[in-house]
Structures are given as C-alpha cells and as structure tokens.
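Heads up, this is only part of the complex; the chains shown haven't been moved.
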Amino acid sequence: MRGRARGPSPLPERAARLWRTLGAAFVLLVFVPPLLLLVSGSLTEPGLPPSPTPQLVPDPLSTTGYERAVDLGGLLRASLNSVLVAVLAVPLSVLVAALAGFALARIAPRATTVVVAASLVALMVPATALLVPRFAIFRLLGLTDTLVPLIAPALLGTSPLYVLVYYLAFRALPADLYDACLVEDLSPLRTWWRVALPLVRPVTAGLTALTFVLTWSNFLDPLIYVYDRELFTLPLALRSLSLLDPTNFPVFLAGAVIATVPALVVFALAQRRFLRHDDRSEG
Amino acid sequence: GSGGGSASGDPVRLLVFGAPEELGAYRTLAEAYQQARTGERIQLIEASDRKDLLARLATSVAGGAPPDLFLMNYRFYGQFAAKGVVEPLDERIAASSVLDPADYYPVAMEAFRWGGAQLCLPQNVSSLAVYYNRTLFTRYGVPEPTAGWTWNDLVSTATLMTRDDRGLVIKGTEAEGAARLPAVHGLGVEPSIIRLAPLVWSNGGEIVDDPDRPTRLTLDSPAAREALRNLIDLRQAYGVVPSDAEVEAEDDESRFLNGRLAMLMTSRRATTNFRTITGFEWDVAPLPVYRQPVGVLHSDAYCMTRGSRNKDAAWRFMEYAMGEEGQRIIAATGRTVPSHMGVSRSPAFLDPDQPPRNSQVFLDAIPTVRALPTVSTWPEIEDLSYGILENAVHRGDKIDDVIRELDVKSRPMFARGENG
Amino acid sequence: MLTPYLIGLVGLVMVPALVTLGMSVTDYDLLRPPTWAGLDNFAALLDDPIFRVALLNSVVFALVAVPLRVLLALGLALLLHRRAAGVGTARTAALLPTAVPEIAYGLLWLWLFNPLYGPINQLLRVGGENGLTAFGRTPPQWLTDPTSARAGIILMSLFTMGETFVVLLAARRALPRDVYEMAAIEDATGWDVFRRITLPLLAPVLALLAVRDAVASLHFTFVPAFVVTDGGPPPYATTYLSLFVYQTGFEYLRYGYAAAATLVMMLLTVAAVLVQWRLIRRYRRFYQL
Amino acid sequence: MSEGLVLDGVSAAYRDATVLHEVDLTVARGELLVVLGPSGAGKSTVLRVVAGLEPVTAGRVRIADRDVTDERPGRRNVSMVFQSYALFPHLTVVENIAFGLEVRDTPRRVARERARAAAETVGCAGLLDRRPGQLSGGERQRVALARALVREPDVFLLDEPLSNLDLALRAEMRTELRALHDRLGATMVHVTHDQTEALVLADRIAVLRDGRVEQVGTPDEIWRTPASSFVARFVGSPAMNLLPADGPLRPRGDAPTLGEEPLEIGFRPEAVTLDAAEGTPATVDRVEVIGEDAFAYLRLAAGHQVVARVPAARRPERDATVRLDVRWADTHLFHAATGRRYQL
C-alpha cells in the first residue's frame, strides 16, 4: 500500500519484549566470547607457553603484545594508510552504489534486467580471476604501487551486492512518492538526494558499515598492487605479524585487535542509526 | 609509478619474504647498502610468506612490471627458471671485480644452475640438524646425541626421552583415550619429503629416478622404503613423535620452545626463535646416519628478473649482498648459514656467545649435503607428498599404498615439469 | 547515474573476467605468453582427482553452509529488529565477527580450534576427565579430522553472516507497519505472520542474499582454508575450489588451468543460481509475488 | 442488554500528547455505534485502543463482558478496517480477504469461498486476482471492507470504511452493512465523518471532540437535542445557525423564559422561512444550489450570518433583500460561555 506507516509496531507486548531480550542475551552469549578471547589473548604476555586451562583474564596481564605489534608490523603507518583508503573509498563506494541502485529502480525494466544480470554475474567472478588482468590494467594506467587500486573497487560499490540491495530498497518505496517528485519536476538526481536516499537511511547505514569493513579488511588487493611498505594497509601488516612464532601469538592478536577496533566503532555508529530510526515513527 | 624507465633514478626493487624479524634484517641490509653507496636506492617489496611472494611475483611478471630482484628457495625457483623469467648471471659474475664464485659453497651455487647457466646467487647454505634440549637430557640422565649416531640411536634416545608428567618413560602410541599423555615427546620431525630425503640418501636410496631429469619418485626401492618405514614407525610403532592433534595444538617448534620436546629435526631457520629461550639449555647435533652421512640443502638465492629495467643497479646490490658485509648482516639474525665460506667460518656465524654452541655441525654437514631436484613442478610435488606422508605417519596408512599413491599421483606432475 | 558503476563493472570485473576466462583455452603460466591449448585444460580437469575433491567439498559446503547462514541471519534479523533491552547490543554483537579483518579472523579461529588449548575444546572438556568431554567422548579434533575440519569451516562461516544480517534487518525494518497490525488483529500466529507476510515480503531480498551467498560461498571458503587448515587435513579435506584455483594459478603457475577451473566454477554457480531461481519461482507463484 | 463493548475511563497518548481523555462508551451487544467527530478528534485512536494496537494510559476496555485491557490484539476477537486499508501488498484480493480465515485454520477451500462471497457483497467480485497496487482507491477500500466482513468477530471496527466511495455505492454499502449487522447481530463501531451515514446507519452516535466524548445518543437525540453548540453545529450541513439570543433575530411564537446569563440561539437552515411578512430583513450574500435545494447565505443587520434552505426553484437572487423568520419551536438554546445546552 502507499504511504503507510513504517517501522516496528508499537504493540504493548511485554512478554514478547522479554523474549526478545532473552534472545538478545543468547546472541550476546554466542557472538561475544570469540571476541573477548581475542582481546584476552592479546593481553597475554608474549613468549609464554599456552595455558592448559581456559583463562579469560590472562595472568600476567601485559600490553607487550601491543607494543611489539606496533613496532614489528609498522601498524601505525599501516593504520594511516588504511584510514586514508577507507576515507576515500567508503563514501565513494556508497555513493556509487546508491546512485546505481536508484538508477536501476527507475530506468526501463529491460535495461535494469541486463544490469542486474551483469551484477549477479560479477558477484560470481572469484577475486582470484581478476587479479592478473586488473594488475595489467592498473599498470597500463601507471597506478600500481599507489593506493588507487585499493580505492578503485569503490567504482563497483565495493560489491555489486550493495548495488542490488539499494535497488531493492528503492524499488520498495511507494510509487506515489516518485510520482509526486515527477510532478514537482525534480531531476532524478534530486529525487534521489532529497527523497529516496533519506527514506532508505537504515540501508545506507548498514551498507556503509559493511563497505567499510570490506575495504578495511581487503587483503588480496594490497597484496598484489602495493609494493611499498610505506603504503601497506593494516591487513598486510597483520599478515606479516601472522607469521610470527606461535609463542608470539599475543602480538598477532594485539594487531588483530587494533585492526578490528575501527570497524567496531563504525558498526556501533551505524547500529545507532538503526536505533535512531526506531525513535521516529514514520508515515 | 610502477613501470619506470631504465632511468637509473629508479630504485632497485627487491622482493623478499619472511617473518617480521627476518624482514627487519633485509631492511638493515638495504639501509647499510644505501649508506655505503650513496646514490643507490633499494626498495624492499615485502611479502610475508612464500605463497604471497609467488603470487606477487607471478602477477607482476604477467602484468609486465616485475621487481628487479627476488629472493627464492632453490626448490621453488625451478618454475621461474624454466620459464625464462630469471636473468642468467654468468657474464656479470665473470666481469665482476667483487664476486668470486669460488668464495661460495659449490653445492649451493650448483643448485641454482639451470641449463648450464648460473641464474641466481645463493645467500645461504643451511642444512638439517637435530636440535635438542640439553637440560632435559641432563635431567633424565640420557646421553646427548653425538656426531655419527645412527637412526637406531635416535629411536632409542627418543624413546627414552618420551616421558609423562611424573617423568616416567611412556609410550605415546596409546595416547589417545589412554590414561595419560606424554608430557615430553622424544622427537619432532615433519613428515615431509625434505626431511625424508636425507634419510633415504643416507640409507643408499634415491628420492627420484634421475636427479637431473626426474620422472618419478623412487621410494619403492628397499633402501628408501626402509627409511620411510622407520619414519612412520616413529609415530606408529614407538609413539615418540607427537600425534597430529598434538601437533595441531602446538607445533613442534613451540613444543620445543616450551621445553616439552627433547629433540627436533629442523633447519638452521629455527635458531633465531630458539635464541629467545631462557628456561633451558639447548644445542644442535648432526643428523643420524644410516650408512653414510648425508644432509639436505636449504638455500635461498637472489635472482634477477629478465624483465628488470634496472639490471646494472640490481647487480650492484647483488654484489653487495653476496659480499662479506652483506652476508654478515644476514647471518647476524642467526637464521642462515652464510653461503660465503669466509663469513660462515667467521664469528658472525660461529659466535660462541650465542647458542647453539655447536654451530659447527652445520658447517660440517655441508660437504655431505645434497640438493633436491629443481624440476619446475617441484612445489606441487612437495605439497602432494606432504599430505600423503602426513597421513602415513599419523593415520598409519599401509606403506605400500603410501608409496604407490605417491608414485602414481606425482608422475603427471613430473611429466609436466621442466628441468634445468 | 549508472555510469560510474558501469565503468567499474565493465572495467574492473567484466573485462578482467573475460580475459581470465579466455585464458582457459590456453596454456598460460603467467610468465610466458599464452599458447593455444583448446579444450586440453578441461580434459585435464576431468582427470584431476584434486579438482574433483575440491569440487565436491565446495558443493557440500554450499549446500550446508548457505542455508544455515541465511537462516541464521534471518532468525537474528527477526529476533532483533524490534526494540527491547539488550537488542542494540546484541545487534552489534552479531556483527562483531564480521568486523574482524579476514586474516585476523582466520587466525583467531586457528586458536579457538586448537584441539588441546583452544577455548572451544577446553569448554567442551569442562566436567570431563582425561581430555574427554563430560559425556566421555573425545572432543572434536577440529583440525585433524576431515569431518570436524569441514564442520569447523562451516562454523567459521556462520559467524560472519553479518552482512546478510544487516541487509535483512534493514529490509525487515522497512516493511509497512499497519500490515502487521492487521495481522495482529487477525490473531495470526507468529508462524503465520512469518510464513504469510514477512517471508513473502522479504522474498526478493532473501532470494538475492541466497544467490549471493551461494555465489560467495566459493569465496568465503578461501581465507579459512588458506589460513586455518591449509587445505587439510590431508589429503584435501578442506581444499575448496577457491583454494584450488589460487594454488594452481599462483603457486603452481598453471594460470590457464586455473582459469578453466574458474570457468567450471562459474558455470556451476550459474547452474546453482538458476536452480534457486526456479525454486523461488515456484515459491513465488505460491505466494503470488 | 448484555454489553458488547465498554470503554471505561480510557485515556490514550502518543508519546506525551494525550489524545483520548477518560472516554466512557458503552455499546450494547448487537448495537451499531457510529463515532463522529472532526478530523484529529481521536476517532481512529478509539478504534486502535479497542483493537489493542495502542495501549491505554488509564481505564479499562471490555469486549463481550470480558476485560481485554491487557489482552493482545489477536485475542480480542475484533475485525477492523484501517483508515489506510492496510492491505497486504503481496497478496491478491481474494487472498487478502481470506487471510483472517486462513490463519484461523479455516480450510482453504471454505475460506476462499467465503472470501469470494464477501467480495461479491462489496462489488469486487471481478478483481479477485489483482494485487492492491492495481486497484483504484475505492476498490482498495472495498477490499479492506470485505476483509473485515468475512469474519464473525465480537466487534467490528470500521474506520471510515466508505470514505472513498461514490454516493451511490456508498448508499448501497451502507445498506449492506446495516443488513449484515442486523443479520449477524454484530456489535459494530463505525467511524465516519459523513453524517448522512451516521444518521442513517447508527443505533446510537457518539460525537468526539478533542479526545472527549461530547454526546452519545440516538440519531434523533443528536439531531433534536444536541448537548452542545459544538454537536449542534457539527451535525447538519450547512451547520446550524447560531446567534446571540439577544441579537437581531427574534423567533416567532411564545418565547420561553430565559435566565440572566448570555445565551445563544440556534436553528437549522431548514427551519428558516424566507419572505415572511414581518420577518427580520437580511441581504442575500450567496446562493448554493444543490439539486432541488438551495442554500441562501444571508447577512443580518449586525453583520450576523444565517443560512437558509429553500427550494431551488424559489431561491432568492444574490443581493436581494429578504425577510426571514424562525419559530421558537425550531430553536435550540445554548450557554454562550460553555456551549452546553440550556435546560429550560
């Protein structure tokens, strides 16, 4: 139906709420421990033999892992690079995906079918199949050993999936709203910006977070296209830490924690967006 | 930019891999070089492991922008050598006023000859040895391994050193589900063809039918079979090596580090790591012997790509790295046995203050060292045999099946391979 | 508006993919120029036992992991789409594993799976004696027993369904409210609401995600197999197509051959997608979507 | 009569804005109550509270002698037409209508059969296989109505179920609704802003104003004895004329005895006679013709306005001067200050 209320129903179901809270607690119980272990592992003193019993709080507690991780892996420099890539690539990527998804929802169905099919095919191409030809392309453009190849996937919306998700979201908006925009003589671009995009804000929040993580943890691309250690991104730095001797596991875990925290922050922010969406009953 | 012209302003790009400390050593080397030769620039391209390095090398060659130099083990350089990616160095060596091939261990040099040409220059010449935990040996009153010990000595020593947590000798074969697990294992050895090869050779057998033009694995000869049998028995009959689950839980190197492995058969590479040990004393012993002492070569070399646009500068760096100073810097990590004879006999390598006291073992082994074949499909063959051998050791597959499987499955790989 | 995307799609995916697939009829080792090989590569694939194992592994993985992932994500999205105490935290928690960079994630699990010291087995051993679980069984030998290893990789992939979860959450929250009020008045049971309203309304998104997951299942096996199990336990318990392609292409430098395997892999996914599409079609007819 | 639905001091709020203030309403079993009120008065909210879609902040709700205040909507056994229809976009018309039956485990065949019958009743039989998106506004509304009528709940809640229908269809639906109501003996609460509908359909009418019940009564009571000037003006179109009792117009006949306080005098346009011999003079501002009737908007001396209904054939010209008159019997008196009815 058109123009009806959206969002969660406000039914006064205390019992249901309780169940949901219990469910949430269960989710926490399942999903959080691995991460806690990651943190706890990273705080273990490197060089000690593994403890035969589970230890949530390591003894002795030590931050040596972090110091050595930063030192050995060049994590600071790598973090900067990763941030640079993310700052450029994520907005660009979301922009491209949102625009393309919108265009798909509004152009002739025939063209949409073609592009959607192509996107699906693109989803199927394994990353390994792309490395070599892409390398050749970037070399032709003189862009190897720069950060450009790491940002370039933003042109794809990072993953064609995101374009398709946007497409579905935009398609689901009431047709009358688009009609109203047509009557108001909005250009497609402005319809997108002023009406469509604000209405799919949760999608944008979610996809931004996902794009960020994908960009942030992109490993294969930098491995192939980046030579200069000065241009290493976090996953590459982590990769080299991963080859430390097993007793230095805490060092690696510390690196992993450092690499994970920004992604977590972004997720938490995006998740706040979801919540804020809750607070507003929309019509 | 990546392509670069032949302009000498471009840095020489050197592709290496290694754990962070190892990469640190290469950085030191590059800096030392740039310090020593003003105007020269080296750009390190750091891969973290062999797989990364291969992927990078292959893509960049295919993409038309290869690095100038790369560092590669002889077991894996075959595929690059065969495909004409590596620049032959004979002329440059001949013309060099710095490098004298005679300064280097011939066995290592030889390993990097392909079709009669010297393709790469070996940086090190390491070999297998048995690291052992002296403190443990002392505690249990077991004699330490000595030069010339036999396989049987190894087995009995290992058996004596396999102990439970009360210090009693225990047989690890009943480990699973049994009352108690060994707290200390007698020996650690990887079930791989590089570990197996010296044993086979020592027993008078061969790994392949023709070391220059191999077409198949020849583990079916009685000598090779015996060596393989014995390797498998370490786990299946005597239980002196950790089970697969135990290895997954804690690999042999950590086990040794943690003082719960009496002996470990591995290359010089482990030394750096073991130097962090503070809890006990350790040392190295030569490989045990069947009939005659034989070692197996571990060696990495600098190779120059044919597609390099900066060959002269690259060569200058090679000269430096292969020279005494360069060798000394790398040797200081403890990880390698320098290929430069002079350096290898110098304190840079034999430093008495640094464990193992008995580093001489590595030098002594060099004359007996043999190289594995350098067929271009060798990496595939190694991966294949590793899986099969691992199952043989840990699951106790029938030895005839193991040998047949190895033979049958590796033949097409040999057939596809190219030889130098 | 579509232009940047089309440039990306064509320039970064289509053309490279075509080039690579073109290599499947050549003998190409990345180092020397390719030479024409006709269908040799495909013939060789047929004979290659490793390829067959990898194929089987991948198919089994897709058949097991994809439905589980989508179901898990759907379940979580429906559980957590409305507000209640703790729901926000739970949402973030469900996304946590997805936020960990792939490599770190792989290595984390390598540790979690450690048969002796790994937290998972330590937990399983609680209450048992002598390294056995409380039920007197040996805990799973995650990394050495082929079945456990495959299960382990599936488990790893389950924890990273965050992407699917986020998309479903957003889709669920965009559904009209009064329709649910209507259903509430009709006293539709939770199951009815789910089956007759939520599911059909989410069907397009679900279909897309299922397709994508089926397709991507070939990719998310890569890092775990690459980092955690290295294709083992022997001989090839967790050698999936993705790892197979990577190894043959980049480690053994048989790029043409790997391209042929890629082509087979893509054909398979296309087939899988078509099958799914048909299933959904039937389903769609049922619900008149 | 046993009770069908009782609201007992019910208040309800959106966030912190209270929109229902202690509403008391009793609907007898089998009664048809029409809720009338201006836009935003809280009519829909009343229905939502009864259905259980909004929580009450005070008071109790009873349906069929059962306290359902804490019951979830599904347990209240009501069926509802939403003002926004709330059709399921993915279901066809027949599936939409059958939904409530099918989820209650009516066999599919039976459910479809009854859905088809209900569609027939509302004149949608030809649209069974369309989706809501392919229907015109009125068609959607009829489907929503059919969906509510297909079941036999304790209470029907109809939120402006006919607002998008044309008069003819609406009259027809009205008759159908009434017939259905009489047949089923169902309790119905019907929200509308159409007073014809209210007057024709209702057993009783509740007039809502700003979330408060202004008056509840039979159509006749609402019409003849509106409890306040608000009700008086709200029911009837054009609205009842209101003038100060001591104003320019003196009705004919015996004047009642009035007290001190200021009063307002009200009379409907139908009660006005033009061209009385000795009526109050007024100018014709504007004349609206609606079929056989015409409404003359008149301006009295002091600027007061009065509307009069006259036969279209004998309507005055614009700007003409007429003399108008009403009888005391046709007037209503209200307190000027509170608007409450003045009790004689």
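Here the chain labels run A, B, C and D in written order, and each chain numbers its own residues starting at 1.
Basically, contacts are C-beta pairs under 8 Å (C-beta built on N, C-alpha and C of every residue); 3 or more make two chains touch, one makes a residue touch a chain.
If you're wondering where the values come from, they're calculated on a predicted model, not measured in any experiment.
> Only one copy of each distinct protein chain appears here; write out the full complex's composition as a formula using the labels shown.
Every kind of chain, counted over the complete complex, yields A x1, B x1, C x1, D x2.
Basically, only the chains that are shown with their structure count from here on.
> Enumerate, in label order, the chains that touch chain A and chain D alike.
In this structure, the chains that contact chain D and also chain A are C.
> Of the pairs A-C and C-D, which shows more C-beta pairs in contact?
Between A-C and C-D, the larger count of C-beta pairs in contact belongs to A-C.
> Can you name the chain that lies farthest from chain D, using the mean of each chain's Cα atoms as its centre?
Result for max centroid distance from chain D is chain B.
> Counting only Cα atoms for the centres, state how far chain C is from chain D in Å.
From the centre of chain C to the centre of chain D is 58 Å.
> So how far apart, in whole Å, are chain B and chain D when each is placed at the average of its C-alpha atoms?
93
> I'd like the Å distance between the centres of chain A and chain B, where a centre is the mean of that chain's Cα atoms.
40
> Can you pull out the residues of chain A that are in contact with at least two other chains?
Answer for chain A, listing residues that touch two or more other chains: 1, 4-5, 9, 11, 50, 131-132, 239, 242.
> Find every residue in chain B that makes contact with two or more other chains and list them.
Within chain B, residues 55, 58-59, 62, 250 contact more than one other chain.
> Given the complex with chain B, which residues does chain A contribute to the contact?
47, 49-50, 72-73, 131-132, 135-136, 138-139, 142-145, 223-224, 227-229, 232, 236, 239-247
> Considering the complex alone, what residue numbers of chain C touch chain B?
29-32, 49, 114-118, 130-132, 138, 141-144, 232-236, 246-247, 249-253, 255
> In their shared complex, at which residues does chain B touch chain C?
Contact set of chain B toward chain C: 51, 54-55, 58-59, 61-62, 79-80, 83-85, 176-177, 179-181, 244-246, 248-250, 377, 379-380, 383, 386-388, 390-391, 394, 409.
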